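Everything below concerns the one structure shown next.
A single protein chain has been omitted from the complex, and every remaining protein chain is retained in its original position.
Chain nomenclature is as follows: A and B, assigned in order of appearance, with residue numbering initiated at 1 for each chain independently.
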Amino acid sequence: MRGDNTESVAGTTTDGDRRLTIILTSNDMDKVWAALVLAVGAASSGLAVSMFFSFWGLSVLRKRAGAAGHMKKPLLERMFGLMLPKGPGHLKLSKMNMAGLGPKVFRHVARLKNIASPIELLDTARELGVRLVACQMTMDMMGLRHEEMIEGVEPGGVATCLGDACHSKATLFI
Amino acid sequence: MRGDNTESVAGTTTDGDRRLTIILTSNDMDKVWAALVLAVGAASSGLAVSMFFSFWGLSVLRKRAGAAGHMKKPLLERMFGLMLPKGPGHLKLSKMNMAGLGPKVFRHVARLKNIASPIELLDTARELGVRLVACQMTMDMMGLRHEEMIEGVEPGGVATCLGDACHSKATLFI
Partner (left out) sequence: MRGDNTESVAGTTTDGDRRLTIILTSNDMDKVWAALVLAVGAASSGLAVSMFFSFWGLSVLRKRAGAAGHMKKPLLERMFGLMLPKGPGHLKLSKMNMAGLGPKVFRHVARLKNIASPIELLDTARELGVRLVACQMTMDMMGLRHEEMIEGVEPGGVATCLGDACHSKATLFI
């Protein structure tokens, strides 16, 4: 963590940087939704956007069930794999989850009111060129492999994250 | 969300902006309290302050029970209305809530030690001219109407929020 390329953090700041950096460590549906709305909103209005996914937030980048193929893993990593949600379509609410009823209600209401769901927003974010970085350290801890992640995700460390944060108009920890 | 005025986000930055932007999506008593202490502290020391309330955070802006009058609403929206706290006097702690005993203890201690409560801080924030923006998209999702919100709240979208964030010394996601 301290060994890898930390030069970028100390690099000179370009005035007029137009970047939004989001550090997402949560996999609560409501927080992920907010993060993606902000990311897509910023990207579609011309800001560069970096999203750094760490810890529970890594769940958002996982391929849907079945899509990652079968993988041989040690017991503990298999356990993590089973317990963590697979992608933005399987998240729980931080409140009023009510055994999955809450998220269903919100997805239903969003569809009715023509509001983009987390899955759609993640796709749009990728189309708009949002930088998606998966924290290598917490991937190692949870035994998540690069092949289990959706396309377009790059691995990164705290230096990548801080480097972008230092060149951003705003950095949000979600 | 992507259609509305996003121009402001890409607008030129004025050097020397003195603004604090707080995006509040939580209605945990402890987080709301922290957000309001920071907002009032910043406003009373001469910073411009914007608070953007979204998702659960909208609860903070609701009028107290009874004060909003009776409203005809579809079942789902009525359900949300019943389940979400009405104003900063009815919030739960994120930990040690103990069926409402925790918040009571904190309010009691705050009174003893002459520390402003969330209700008082929200009033002070309004007096000090803190900008209070309610996220229109999540209001729609939860079926909350403008008439149910306290005085001085303006509706806004992600562009409003990002616009202020881009002109702030610090932006906090709480």
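The rule is simple: a residue touches a chain if its C-beta (ideal position, glycine included) is under 8 Å from a C-beta of that chain, and two chains touch if they have at least 3 such contacts.
The shown structure was predicted, so the numbers you read here are calculated from the model rather than taken from an experiment.
The set of chain B residues touching the chain not shown comprises 16, 18, 20, 30-31, 33-34, 37-38, 40-42, 44-47, 94-96, 105-106, 109-110, 113, 115-116, 169-174. Residues of chain A that touch the chain left out of view are 1-2, 6-7, 9-10, 13, 21, 23, 25, 27, 54-56, 76, 83, 137, 140-141, 157-159, 161-162, 165-166, 168, 171-173.
Operating definition for what follows: only the chains that are shown with their structure count from here on.
Note on chain placement: the centre of chain A and the centre of chain B lie 25 Å apart, centres being C-alpha means.
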